[in-house]
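Omission of a single protein chain aside, the complex is shown with its protein chains in their original locations.
A, B, C and D label the chains in the order they appear, each numbered from 1.
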Amino acid sequence: MRKCQVVTREILLSVRDITVRFGGITALNSVSFDVPRGGVCGLIGPNGAGKTTLFNCLSRLYRYESGDILFEGNSISNLPVHRIASYGIGRTFQNLAMFRTLSVRQNIMIGAHCRSRSGFLSSALRLRRVAQEEARLMARANELLALLGLGDVAERPVSDLPFGIQKRVEFARALAADPKLILLDEPAAGLNHEELADLTETIRLVQSKLGITILLVEHHMGLVMGISDHIVVLNFGAKIAEGTPAQIQSNPDVIAAYLGAPAAAGTPVQPAQPVQPFHAGAPA
Amino acid sequence: MSKLLEIRKLDAYYGSTQVLFGLDLELDQGKITAILGANGAGKTSTLRALCQVVRTRGEIRIDGKSIIGRSTEDVVRMGVAHVPDGRGTFTALSVEENLKIGAYSRNDKAEVARDIEKTYQRFPRLKERRAQQAGTLSGGEQQMLAISRALMLHPRLLLLDEPSFGVAPLMVAEIFGILRRINLEDRVSMLLVEQNATLALDFADHAYLLETGRVVASGESKIISGDEAVRRSYLGN
Amino acid sequence: MNTSFTSVFPRNVGRLGLTLGIAAGVLVLPFMVQNYVVFQLTLVMIYAIAILGLNILTGYNGQISLGHGAFYACGAYCAAILMDRFGMPFWATLPVAGGICFIFGLLLGFPALRLGGIYLALATFALAAAMPQLLKFKGFESWTGGSQGIILNKPEAPFEFSVFGVPFSQDHWLYFLSLAVLLFMFWIAANLLRGRIGRALIAIRDHPVAAAAMGINLPVFKSLTFGISAGFTGIAGAMAGITIAYVSPDSFSAFLSITFLVGVVFGGLASIPGAIFGAIFIMFVPNIADHISKSAPSAIYGIFLIGFMYLMPAGVAGILGKLVARFRGRAAGSARH
Amino acid sequence: QKKYDTGASDTEIKVGNIVPYSGPASSYGAIGKAMTVYFEKINKEGGVNGRKIKFISLDDGYNPAKTVEQTRKLVEQEGVLLLLSPLGSAQNSAIQKYVQQKKIPHLFVASGAAKWSDPKNSPWSIGWNPSYPVEASIYAKHILETKPNAKIAVLYQNDDFGKDYLKGFRSGLGNKVKDMIVSEASYEVTDPTMDNQIVSLKASGADTLVYFTSPKFSAQAIKKTGDIGWKPTQYLANVSIQIDSVIKPAGTDYAKGIYSVAYLKDTSDPQWQKTKEYNDWATWMKEYNPSADMAENHNVYGYSQAQLLVHVLKKAGDNLTRENIMKQAANLDTTLPMLLPGIKLKTTPDDYALIKRLQLIQFNGTVWNLTDKTYGQ
Partner (left out) sequence: METFLLQLFSGLATGGIYALVAMALVMINQATHHINFAQGEMATFSTFIAWALINSGMSYWSAFLLTVTISFAIGVVVQRVILRPFEKAPALTNVIVFIGLMVIFNALGGWLFEQSLKTFPTPFAKDAWYASAYFSAHNVGMLGVMLAVLGSVYAFFRFTSVGLAMRAAALNPESARLVGIRVSWMLALGWGMAAAIGAVAGMMVAPIVFLDTHMMSGILLYAFAGALLGGIDNPWGAAAGGLIIGVLENLLGAYVIGTDLKLTMALVLIVGILTVKPNGLFGKVVVTRV
């Protein structure tokens, strides 16, 4: 297990007292936590605990009733949705949100939208810099295709691809924006063991080599416990625990609300286990 | 023991792309069979072929009756319920309407009402949300709804496409407990696609391993879980 | 939309040959047919520009407009008023008409931001339905000529020469003008749609929430697209006004807007060359229907519409795409052996 | 010495026509149909001076842009000698310049706009309908004569048909227009009902109501006026005087007393049904146009226009140049069987107004009575 370095790291994201209500339902109840720069932060909790809702707040898709969110010390509460990406927060979606008719490559290139400039007029007239930029995006997309092993399907429309591959495309798309923070919503859902190993490796790579901070929502305990430096636990919209994986795993509240007794037979909970590195391809 | 389901030489296509190649599979009445395989191996397609949602060739028999060429609706009315991948929620309808729809092909109103109550006991979260638009449920909540909706049909054969998908650990245990009980008490047969192979092999009597649309191994779960390749790719130990 | 850089030598030659062939045909054809046919071909090109404009909005960006006839009308009236009341040369009216329609479209793009699907369809259709009324409105009558409309002078050909013994006529002049405008507009559209902007438009159509999360500014993109689309259609309208040399409210009934949509879908959603096929359809199929039956030409037209949709649910571009894919698949397949 | 222009030969004369067989005005398609089958009859009987009439009738869907295209097709591809009765004011305006430039006879235009009797500006165009302004000024004159203190309300269709009427009417009232017209209301052909307008007009306190309205809307308006218990003196535009398809739907009791003008016989009026002219018409209808509605006045309209063209062609004899056709058409002095008694068709090179006299008529509850008043020269 990795050493936890929370204390020494600078705070990248700070969630302060966020409350979200839908009609009578309180989806998030005054949730606060910090995510330090550079690590992997797990966010877990039972179904309907408010994890995705929190992500939606971070990407400004949901409005929160109170509280504030600071990113690199600045509040993002008043930013419009489309500014979030260029601020450096990228994400994937729990139920996929792909541009169905476009190819994998084009999906990834759209990911880099906020890192490109050419506007309507310059595009219409096909100025030189537009072509240069396009070439740059293309090269970047190729790198990411290679990084995520999507080279074979680059020209296929995403709607034809199996779920697991689409999830990878989404990951690549989020990376294309050169984010500082990536929000991953259940990236391991629907993956088998081997694929999971791949994913774990990719996440590590992204975190270590690209220096991207990761906020990870996941029900796969093997992944979460194996990869996170720090874990936040939500239940019924409220934060019930926070700490290192070891602390979380032995926290009785978390066990009662979420993990279940580790010893109980027939439960799917697997002990945190080191996942073998599998993916050898280095990022460019 | 009678064969509830027999699949012989099944091919399946999306448009002109073939995704299943001469698949053979069978399932005994009251048993549970698991299908394992990598992303894109054709697990979902197999379940879809069973419901005649994709174009198929070959033979599929339920209770000895061939269903190739029948409409999905007719297959469902033979007692086949499907928990589809992606959950298939009627997003604009309320939770309760989703449950009612699950019982659409049944005629026993009073019994349906009781079953809805039963569902609410199993999943109190759904009861809290009964009037809420189902599309606003969280991913895991929608998965509970999808399973409950399929059970509303009182099926004889339940097709489960990754029922643990997006479900929190405790709830996975809960759901598999429920499924086990239904299997034992109502003798509902199940065809289970599940990425959590440990869980699946533990739960099922038999298992099939698919690779690019072909069966590469099959047999009793215990035997399959001993297979070296399976252990490496699916069990990780 | 395919930005594949893998260029295979024989395919390029084939494409070059095709392009040259088409170019030669387009240049020579007008001298081989009657002036009246030249006029029809001119209208086809004009419709193609209008349909392309609508396709940018509806096909690429997913905003359904049943009201583009209004922009077409606006463009035509801009040209007519500028020529008739202000004595502007006809060519100068095109950019002005395009600009005015761009602004008009941009303004309409704002309410369109809040309306999706059929609501937008209604709002735009309402615009189309109200357009004839607005054109007739008393307050504007001194400019628009009210319901009488405005009769224009057709521009004279500036040169005198003949090709194959056929004198270069007014119609030829307009034909080549329209061709130039068409090529220019298609070039612009292709530039826009093949790169960053085009991807963003499709992203918005396919998944607006994800598009916003990718940093695409939805309000700006959607309303600019509305404006550009209106501008294209407005320029087409101006060309039409000049070519037909008459504008009146009756020329721009709500059905015209529907016709444009027919052209878009027939040609193929989100296809640039599809616009040409769509234009050919809306230009000639009514004539064929009229030819087949005087008692119920629209019934024939309707049958054609449904029949074509049945045969080509994704339009001509869809069919061509399939054929090309099959052809290439076969070529690739045989290459592998 | 035979002389021909394009479209004429020893055996054939090509005549072009454009009517809306489709679109919002498709009911006018009946006119094109009537002309088509009238020429069938003529051809069957040997044609005109031994030449068959090849009548090419095309659809423009009532869209002026399409009218231009179809006209050019007729002239440049089909090579017609002349155009007969293209329909609609805007539609004909769209081709007005073209026919002058190409010097194509543009005969008996189916529109009452004033510009079709203007030989100075449009020497190649002659209208058929009595011009709307002239007709409207007759109503004005009649009101001034019979009810000089009338308070008038006007309902008009918001297009050049309605506006031409309105203009003629206002100028007919001269300087009393401000005092006499107390309200005006327009409607669009897309308006589902006239209720709103009629209620507003009544509220203005008018005692005289003038309808410059097309058939369907006339029926609705007259009916609504009656329904709300309003009984003004009423005037109705000539295009809407059909008994079967306007007056009866509106209610004959409500329509009683309405004034209008006429130049054609109404085939549903019993007083004509005994005449030879009617019988000829009816025989032709039964033989050549059996599926058509006998009460539909478009069948008289098309019939008469076709007859007039045959008359012109006969007069032109073997000199079938466009110029001669125009010369003949500009020197008419004749009448036609289905015109009301006393109505003459007369043109001179400086005066193209074809139908000069109009008969004031009044609806008596069952038929139109011819009053003793005719207007015009």
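As a convention for this text, a contact is a pair of C-beta atoms (placed from the backbone, for glycine too) under 8 Å apart; a residue touches a chain by one contact, two chains touch by 3 or more.
Only a predicted model underlies this, so the values are computations on that prediction, with no experimental measurement involved.
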Chains still shown that are in contact with the chain withheld from the display: A, B, C, D
Which of B:6, B:97 or B:128 contacts the chain that the document leaves out: B:97
Which of C:88, C:122 or C:320 contacts the chain that the document leaves out: C:122
Option from C:26, C:157 or C:309 whose C-beta touches the chain left out: C:309
Sites on subunit A contacted by the missing partner chain, in the whole complex: 56, 61, 93-95, 97
Contact footprint on subunit C, counting only the chain that is left out: 58, 64, 111, 114-116, 118-119, 121-123, 125-127, 129-130, 133-134, 136-138, 209-210, 254, 258, 261-262, 264-266, 269, 295-299, 301-306, 309-310, 313-314
In subunit D, positions touching the absent partner: 22, 24, 26-27, 29-30, 158, 185-193, 195-197, 199-200, 202-203, 215-216, 219-220, 227-229, 244-246, 248-249, 292-293, 295-296
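Everything that follows uses one rule, which is that only the chains that are shown with their structure count from here on.
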Far-end chain from subunit B, centres as C-alpha averages: D
Between subunit D and subunit A, distance of the C-alpha-averaged centres to the nearest whole Å: 75
Where subunit C and subunit D are represented by their mean Cα positions, the distance between them in whole Å: 37
Chain centre separation in whole Å, for subunit C relative to subunit A (CA means): 43
Residues of subunit D whose C-beta touches two or more other chains: none
Multi-partner residues of subunit C (each touching 2 or more other chains): none
List of subunit D residues in touch with subunit C within their complex: 21-24, 26, 29, 32-33, 36, 57-59, 61-66, 68-69, 72-73, 75-77, 88-91, 93-94, 96-98, 158-160, 163, 188, 190
Sites on subunit A touched by subunit B in the complex: 22, 25, 45-49, 51-53, 94-95, 160-165, 186, 189-197, 219, 221, 257-260, 264, 266-270, 273, 275
Sites on subunit B touched by subunit A in the complex: 14, 17, 36-40, 44, 85-86, 125, 129, 132, 136-141, 143-144, 162, 164-173, 176-177, 195-199, 202, 232-236
